[in-house]
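Of the protein chains in this complex, one is absent; all others appear in place.
Every chain is named by a letter (A, B and C) in the order it is written, and numbering of its residues begins at 1.
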Amino acid sequence: MRLKRYTLVAMFIILALVFAGCAQATPEPAEEPAGGEPAGVEEPAEGKVFTIGVLGPFTGPSARTGEEFRTSSEMALEAIDYTIGDYTIEVVWIDSQSDPEKATRAYEEAIVQDGVQAGAINWHSSVSVAVMEVTAKHKVPHFFGFGATEVVNEKFESDPEKYGYWTSKGWPTPVKLTVGYVEALEGAIAAGVWTPESKTVAIYGEDTDWGRSFGEGLAGQLEEVGWEVVDRQYFPIEQTEFYPTLNSFKDQGVALVAGTSTAPPSISAFIKQADEVGLESLIIADGLGWVGEWYDLTGDASNYVIDQIPGFASDAAKEFAAAFEEKSGLQPSPSSGGLSFDGMNFFIKVLQTTYADFGELSKETVYQTVQDKVWTGELTYTAEDGAIVMQEYNFSDPPDPIVGGDYYTFPVLQYMDGDQVYIFPESIAESDLMVP
Amino acid sequence: MTQNSSVKYTYEEQEPIERIKRLAKKFGISPVGLLSLVILLILPFIPPFNQEHLLRWLVGAALIAAQTIAFDFTTGYINVVNFGFAAFLGVGGYTSALLAVNFGISPWIGIFLGVIPSAVLGFLTGILTLRLRGIFAALMSWFVGLALLGLTRNLTELTRGPLGLNAPTFLETASNRPYFYIIVAMMMVTYLTLRWITNAHYGLAFRAIGQNIDAARASGINPTYYRVFNFTLQCAFAGWLGGFYAHYYGILTPALMATSHTVEVLAISYVGGRGSIWGGAFTAFPFVFLIEFLRSNLTELPGLHLILYGLLLILVMIFYPGGVAQVYDTIRDRITNRSPQNQSAAAD
Amino acid sequence: MLKVSEIDAGYGFLQVLWGVSLEVHEGEFVALVGPNGAGKSTTLRTIAGLIEPMAGEISINGDPIGGMPANLVIKEKGISYISESLNLFSDMSVEENLLLGAYTIRDKAQQKESLAFVYDLFHRLAERKSQLAGTLSGGERKMLAIARGIMSNPDLLLVDEPSLGLAPNLTHDVFQALLKLRDQGVTILLVEQNVNTTLHITDRGYVIEKGQIIMEGASKKLLNNKHVQAAYLGI
Partner (left out) sequence: MAETALKKRSPFIEFVSKATSSAGLTIIFTIIIAIVATVVAGPFTLLNAIVTGGMWALLAAGLSLVFGVMNLVNFAHGEFFMIGGLTAYYVFTPISAYLKENPSPFLTALAPFAGIIAATIVGALVGIVLEKLVFYQLRKRTKEQWVMNSFLLTVGISVIIINGVQIIWGTNYKGITSYWDAKPLEVLGVFISVDRIVVFGIAMVTMAIFWYFLQRTTTGRAIRAVSQDETGAQMVGIDLNRIQVLTLALSSALAAMAGASLLFMFPSYPTVGLKPLYIAWYVVILVGLGNVAGALVGGFIVALLQTLTGYFIGVTWDDVIPTAFVMLILLIRPSGLFGSEVKGVHEQ
């Protein structure tokens, strides 16, 4: 009897499984992508829908950054009420989970299953490089991906015809920006503000394209001006124990410890433990300020730490920050929330231009606009358009944005008691380099 | 003369059928299984399964199905859980991908070359776990898996570590249908080979070792040979399937080799029924569809599908250790045994 | 005191006992003898509650205990069971083993008393009280097992093959110890293969073969039985 009952239960489970499998078989066109706007907003009369994908690490170690992408993208789209012409914009949130393979699968699914026609944003370079294959395969233009490193550029240039669908980067290669650190430090040494015993540096970083590209880029630039790189340590993105590494740096007596991590727990643990073991070197922690709550995580251990992030300077930017915080309860960081807001708005501008030119939104027309207008520098996005972080986003030399004072630039700053103090470039510097 | 020829006629009539039956039995082909295969093969043309995203799920399901076949070959027979299974998958995948990237070797050849390191490592692991029993062998294979994962992550010069290794795909097509037939063919090769082996005297030896290694040894079975053979073969197939993974998804990261991937295969294989070879494969299709359905529809609740995984595994383990395979056997036995009984009952 | 009526028992699908019945009265020293694999140990294990009987009933002082888990049988019915494999805690000291024997007694004073009684009975154990049980010699281990069994002040002691694997002189010691206990008023059911010695020291005996009791009676009588003589005494 008992056996019979179990048989029944098990058969029921199997049947349920089969039915669930078949249930999916009937496509549900009216289905809303999760997290999108409420279904009521849609205008049923028009019924023209353009589906875009927003790629980001919505779960996983960089989920906090993903959260900022999501909020700022929503804010940008809400401003146009999810409509461009007679098109309703539908958003599919593509979760990269900070993993190239998962991102690839998710992106491909978003294209074939949800009908994504164009994409925007992205965080890691490793994800970019992997996903470029998908965008190339399905000929879906992707805009303003944040994966910054050379590998993305190299892949883009290896076959612009094919990989051009990864149309633009929201972040230039690290080397273009790290030069700011080198200039700031060299300037301080020349001015006698900082007198390191020896010009030795230890490089650290998360073991991703970003971490390695940043580390090697900076190492090369430092070596050029006479620094000696005595150690290199790259660690898994989820690493939180750095005592051995830091003690080894300490024992080597390096003057400078420079590197990056995009994962807040990791970089904050690094800073805290550096303070704990009494590391006396000056620390460059690129990315510490990328989350709004950096001071909650590190406390005063972050004093004197050098970082390079843009700020919310203009009134529009401050307005954005306030609105952002109200919406999500998170403090936006200029480099993820702010930049992605600008990126999304630029993307909307591209879509609007496409619609004006062709009267039709499709992956082909959007890509045509990118080729005709964005890559030629005809279509840019400037502070006058509403850009809040940079003066002007210009992709006339794709895929990187044009870097420079009037375009895209990151100032160098130091943290002190929870505040950011700009130290470079001189035009905005509030203080000299501070040495403990 | 006529009599003679008619006798000859029936003899000829019977022989091929018997032979086919015998052959079918040898390779574990049953009418139901054949029917399932036929359904599976025409599925990509039947709406709604002809849509690309459902085809993707079908490919994913078939890949898991093939893996559970290889997994059960060891777990269900010699009773050793290879907890580092995913790592061997990764070894095969990485090998094939690296050969393609660095030497331009076609994926079609690469996936077979990928079998070699997987099999060698499987052979070594088989030897390593030989002295250990039950859970200790599982732990050992787990550690081997972890070590391989760690190496893959750290040998960045070779594997690009967490940056992910791009592998060329088999075909330059956006369609998933050809891939489906490739993986179903691979699945069938896996099934037929392993079934053929377990239906031969090897199967008996495996089971004997799995149940009581000392008793098996006492009755003249050499456990060393059979265990190592089994392990090597399992890992070889894992490596082969890993090659498909690499050239289908086009990107490999060390995450593929993580324990969670093994757990996935293990769960489906156990729900399918240990020691059946086909149980896990059969279960994989509805299971993967359910999981994917939940995952893509419940993005508000990420991970709910995995909870279901765990729950089902626990429920099956506690309440119905035989899994799906046992359900099938029970039903089949009912049908074959009951029908005459029912007739007599009706007569009463 | 102990009444076993018509029990069937076994392991999984393998049935070992077929309608076994026996009785032990207060203060008696009863033997259960038979060849290897006849079901002697299974009978004891079933009485102790380690195996659930498939049919039949076991009662102590009139209360049925069938199906009760071992630890409750021991705790509530005052039974102690000493298995043939002893089941000592080999990584614990002799004294810890003994104290665990008195696990069901929460009264510390009573525990001490039992301990003193046991040490008095087995001087060797007193000498080796801090030694690990696993390092004891075979004879000492048997002593310890018996001593642990009586730590809980049982009314009924079930002893399984205490002579197994022991040299004759040690066997003698063990049996002497059991006799001493009997004299203290403990009821004992002893399972043995060593039929001769057993029947000489016990009051009554049962002979079990192939899972069934085939004979019972006073030990002296059984010693004179032809079948017993032929099968077990080699006469």
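Operating definition for what follows: contacts are C-beta pairs under 8 Å (C-beta built on N, C-alpha and C of every residue); 3 or more make two chains touch, one makes a residue touch a chain.
From a predicted model like this one, the values you see are computed outputs, not experimental measurements.
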Practice task
Check the whole complex and report which displayed chains the hidden chain contacts.
Solution key: A, B, C
Problem - Residue among C:S41, C:S83, C:S114 or C:T187 that touches the chain left out of view - result: C:S83
Problem - Of A:V54, A:L77 or A:A269, the residue in touch with the unshown chain - result: A:A269
Practice task
Give the residue, chosen from A:Y87, A:Y165, A:W210 or A:F235, that touches the chain omitted from the document.
Solution key: A:F235
Handout entry: Interface with the unshown chain - residue positions in subunit B
Key = 79, 81, 128, 131-136, 138-140, 143-144, 146-147, 150-151, 153-154, 210-213, 259-260, 263, 266-267, 270, 301-304, 306-307, 309-311, 313-314, 317-319, 321
Practice task
Just the residue numbers, please: which parts of subunit A touch the chain that's not shown?
Solution key: 59-60, 63-64, 67, 207, 233-236, 239-245, 247-248, 251, 264-265, 268-269, 272, 275-278, 296-299, 301
Fill in the blank from the handout: Contact residues on subunit C toward the hidden chain run 48-50, 69-72, 74-75, 80-83, 86-92, 96, 99-101, 103-104, 131, 135-137, 148-149, 151-152
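Simple rule for what comes next: only the chains that are shown with their structure count from here on.
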Practice task
Determine the shape of the graph in which chains are vertices and touching pairs are edges (line, ring, star, complete, other).
Solution key: other
Practice task
Average the C-alpha coordinates of each chain, average all protein C-alpha coordinates together, and give the chain whose average is closest to the overall one.
Solution key: B
Handout entry: Distance-maximising chain from subunit C - centres being C-alpha averages
Key = A
Fill in the blank from the handout: For the pair subunit B and subunit C, the C-alpha centroid-to-centroid distance in angstrom is 52
Practice task
Mind checking the centre-to-centre distance between subunit A and subunit C? Centres are C-alpha means, answer in whole Å.
Solution key: 76
Handout entry: Length of the line joining the C-alpha centres of subunit A and subunit B, rounded to whole Å
Key = 39
Practice task
Would you please write down the residue numbers of subunit A that are in contact with two or more other chains?
Solution key: none
Handout entry: Residue ranges of subunit A touching subunit B (in the complex, touch as defined)
Key = 3, 6-7, 9-11, 13-14, 17-18, 20-27, 31, 33-35, 59, 93, 95, 99-102, 104-105, 108-109, 112-113, 125-126, 129-130, 133, 137-138, 151, 207-209, 212, 236-237
Exercise for the section: In the complex, go through subunit B and note every residue touching subunit A. Expected result: 48-49, 51-54, 56, 153, 156, 161-164, 166, 174, 249-253, 255-256, 283, 285-287, 289-290, 292-294, 296-300, 302, 312, 315-316, 319-320, 324, 326-327, 330-331
